[in-house]
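The other protein chains are all here in position, but one chain of the complex has been omitted.
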Amino acid sequence: MLDKIREILGDPADFTSETMDNGYARLSICFFPGMCDMDQLKDAIIVPFTYRFDPDEFRRMLQSSVAFMKDVPFDHVVDYVLKGYVGLEYEGEIFVFRAIRRMQTAPDQTQVEASLQGPQSAFTENLDLNMTLVRNLYNVPELSVENFEPENMSKSKIVLLYDRTKRNETTLKEVRKRLEALDKGLMMSAGQLAKQLSQAKYRLFPITQITERPDRLSIHLNKGKLAVMMDGSRFAVLLPVHFFDFMYAMDDHYEPSWMSRFLIGLRYVSMLLTLLLPALYISIVSYNPEVFRVQLAFTIDGSRAAVPYPSFIEVLLMLFMIEALIEASLRLPRSVGSTAATVGGLILGQAAQQAGLVSSIMIIVTSVVAISNFVIPNSTFSYFIRILKYAFVAVSIFAGLVGVVVALFMLVVYLCNMRSFGEPYLALFQSKAGKASN
Amino acid sequence: MIGKRLLSVVSCLALLVLGGCQLKDIDKRYFVVSAGFDYSNNTAKPYRVTLRLALPSSKVEEGGAMSVVQTVDAPSIAEAVRHLKATVDKELEFGHCREFILGRELVEKDGIDTSMQWLTRRRDIQSVSNIMIGEPDALSVVSLKPKSERYPGNSLFLSFGNEGTESAHTVTTYLFDLYRRLYETGLDPVLPVAGVFQDAYKIDRAAMLNKNKAKLYLDPEETLIFNMTSFGVNNTILVMPDKPINVVLAATNTKAKIDLKGGKDPVAVVQVKIEGFLEQSPPFLLEQDWGGLERKMGEHFSEQAERLLYKIRDAGVDPYGFGLHYLADHHNAKGSWEKWNRLYPQIRFEVRTSVSIQGSGLIR
Partner (left out) sequence: MIRYYYYHILYVGMMNIMVLVPYVLISHRFNGAVSSFPLAIVFGTVYSFVTSAVFQRFPGLGLPEIYKLFLPVWLANCLNLIGVAVWSTAGVIVLFSYSNTVGIFFNPEASSYLNLAIMAAACLWAATRSSRSVQFTHEILLIICSPLILWILFKAVFSSWLDWDAIRLVAGEGIRKPPSMTCFFAATFVFSGHMNITLFNRLNPGNLKFRLRWTIPIIGAFFLLVSFFVPIGFHGTQAVGNYLYVWSVTTDSLMMKYGFIQRVLYLFLLLYTFLSLLFVMNTWHTGMEFFKACFKRYKPLTDEVNVPAINWWICVVLAGTTFAYAYFTNDMINRVAAEVWLTVRFFIESILIVLLLVFLFMKKKGYQRRPIPSRTQTNGGAGP
């Protein structure tokens, strides 16, 4: 057995395959030492083999113990060994023993979705630990867990969670169908999984949500929706989602309700600002300066006096600079990070205005746009909004204020037309899922 | 699939490229902040149009407003404006122009009809623009550049409405109101008269017009009384002559209503309600006879108001709208307009003023 396995694997240097002989029987063992937990291996196999060497006892242990899987077809043994299991051959029978090294034993700290008063634990990259976290919070027997083992190159375990009594049957069937039909390439993160579940490449808004928080997942399950978790990724995929779910930070459940309503309103206003403000600037400065009140018109006129090129070039220039700044600050090493941000933000803006390259109003507009973009709690959604505002800028260059309004109308129609796994994406006063009207 | 996507992208691009021809930046436009129409005594080119154009400045401070005044003569106002466009290097933008001054001569010789036609027909002139008569002519009023202005045109703009000063001597006439009064049966136009006085605007007189020409010019005290009885003003004074000093009431609130009482031989009644504090008075006057003082002040005001009303009636104009009120009461039945035209020159007026004194200030 060992030779065949070694041949299939190409005899890698990090592979251990030994034949042990304790005087009474022979045990062939093969595993990847890096992926196995050596303590478990020692306690379960090596020690009994060495000290309780009676072949009957050892055979009884192998047959009766739950930890040893037998009757495994040979080609699957290689798959198991690659996952971190230990392959054994004893008296001609092949067993597989689970001794996967656990890299995390404690839940992670939240890094992407912060909350002031809520729990600070987040999912880890270990699926079993994640399931524990979920079961701790959603501790009812109605929680259903379904396994999916896709036939791709990463072979990571995928798990589908839902509440049996609250879920919507059509959505469930659809999701199961898509999980069975996953792509055959590498699957390394939940984001990729989400992209493949969504199945439409040119969509403007996400129909799944990615979260690292177990409490968010529990709230989602409680509403009758589904969640998909993947081994090796610390994010879970939530579906189906509505437009309004993206504006929800977890603090809205933990803070008093007036506070949370005010904050939700603030987020909607910020979303509108970041979407429309550059387009409005262009349409008002270049098409209809008489729309705003006279004092404002004079201020804008005065501040644009020194700028040599038309307004839309100015807008595109400043937007490019702020996008570059944001992207760069993601990748800068920690030591240089804050300096670069200060230089970019303060000095570039100030110097550009004094050199007469941009007007001071434009700087205010750009900073409002950048700040409002990050008020949106969900990062995927805010990426989409960032891209969408360029569409509005393009429309306002050619069609002015009327074009912006018509484009806003088209955006609303597009959102109302979207369906997230059968449920309407943007609809008010919808009945709860599971009580679908059909 | 690819074909559909390509088609939609191409059609979107085609749609966008159709437009874009009206893109003109704000710094390629001149904002017109006030316009004046005069009567030049040239029969070939009777209209003299003066425009005040704002120059952009990046410093916003008192006295930082810079502007340029351009004048041209032409056979009509529209032609004059087009002519002016040729003499300046940027596009003329009327969207923020809210002050229009008609020269006194124009109103007396030619009437306001031609100017009104141009003003109401254009789409970019706001219906809430202020119209006034310029004395001695519109050119002098438009050319004035007060040193205290922050934005060009700001000073004139703040004089009307309730934005800057709430002067009770200034009658505010909006464009839509003027147009309404030009055509209405039983309501005649009123215009404020603006003059220049020591580097500032003096707008304390009013002119009453019939449907085309000015008929009556009021002096400042009469304008005050007219404003109080027609529109109702806040923050004015009511003076009652007395010995040793006049009793002055700071009227914080004035409301007026017109009515026609009596069937066949109606009396035009104006009910005025004035509230205020005593600003100047001999000591202990108020507590001696509160009700009596109120009555005396009311009667004094009523007398003055009635004198003004008779003066207006004798000039043959009806800015209060008594005629419209009469027609509304009689449902515009056949012949009521002719009947009113016979009644109005002989009508009697009654002003009922009720003064309510809130107190005498801080001392007795």
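For clarity, chains are labelled A and B in written order, and residue numbers in each chain start from 1.
The rule is simple: a contact is a pair of C-beta atoms (placed from the backbone, for glycine too) under 8 Å apart; a residue touches a chain by one contact, two chains touch by 3 or more.
Remember, predicted model here, so these are calculated numbers, not experimental data.
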| item | value |
| --- | --- |
| Option from B:F176, B:F197, B:W290 or B:Y310 whose C-beta touches the chain left out | B:F176 |
| Candidate in contact with the missing chain, chosen from A:N288, A:S367 or A:T380 | A:N288 |
| Residues in subunit B touching the chain absent from view | 11, 15, 18-19, 21-22, 123-124, 126-128, 161-163, 174, 176-177, 179-185, 187, 321, 324-325, 327-329, 331-333 |
| For subunit A, the residues touching the chain missing from this view | 170-171, 173-174, 199-200, 203, 207, 240, 287-288, 290-294, 296, 399-403, 405-406, 409-410, 412-413, 416-424, 426-429, 437-438 |
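In this text, only the chains that are shown with their structure count from here on.
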| item | value |
| --- | --- |
| Subunit B - residues contacting subunit A, complex | 5, 16-20, 22-27, 29, 31, 54, 56-60, 93, 95-96, 98, 124, 151, 153-154, 157 |
| Interface residues, subunit A side, partner subunit B - complex | 202, 285-290, 294-295, 297-307, 310-312, 394-395, 397-400, 403 |
